[in-house]
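Have a look at the structure below before the remarks.
Shown here: the complex without one of its protein chains, the others still in place.
For subunit A:
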């Protein structure tokens, strides 16, 4: 109860600080800076890793192993859409390592001058057909998705998974007319999971993480749209040596095994 109150109060204080910042902004229209941030007063090291949402399960496992191997170290994660993460970093979010779901967003981060090291590809991910567990339309190949009676949900072409979907459609020479073009892979998966849609295109790792409610179907054209995941240390890092160590942990055989268990493929086949 008191902890919750303290948390509420801290939100109020932060909101108050934001409003005060606003006052300064209005008064002198200068940049308002607040002293808030990740101030670590203890001797312990806290490493902040920004990573694509699809990496959550394997990265949390790698993070736990990293903490165990380096006593006194805490690894904090910020998971989210890759472009959103890069936008946050550009606006000054403090982090030590960045791992994105495609190379384009990493290039954006590189041109914004955010990176300390060269990005290293560490995993790949391909699309898979996701169907509800009972597969009501008996889908078993990509061409089945072109059947107008099958309700297919895809990512919108503006987001990376939608671009990948377009690429496999083109490779297969088919034209899928989706009933909905969603904002993200998770939205597509949600529609398939609830049975609203008969099929969708998502990443292999998403199907793996969804458990029994969704079944994944491989298709050969997926090889035409392979997503490469790069990782890099960030310029703003205050623990550069630990950041490099974390990248090494991800690319190490142990890290690669965790990623493979989650459905990822190695970066250089």
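Observations on the model:
Here is the rule we go by: a contact is a pair of C-beta atoms (placed from the backbone, for glycine too) under 8 Å apart; a residue touches a chain by one contact, two chains touch by 3 or more; residues count from 1.
Here is the rule we go by: contacts and distances are computed from a predicted model.
Note on the omitted subunit: UniProt lists it as "Molybdenum transport system permease", one of the names in "Molybdenum transport system permease", "PadR family transcriptional regulator", "Alpha-D-ribose 1-methylphosphonate 5-phosphate C-P lyase" or "Quinol oxidase subunit 1".
Although one chain is not drawn, the whole complex shows that of A:96, A:144 or A:182 it is A:182 that touches it. Residue A:153 is the one among A:62, A:75 or A:153 that touches the chain not shown.
Panel shows subunit A; residues 19, 22-23, 25-26, 81, 83, 151, 153, 156, 158-159, 178-183, 187, 191, 194-197 of it touch the chain omitted from the view.
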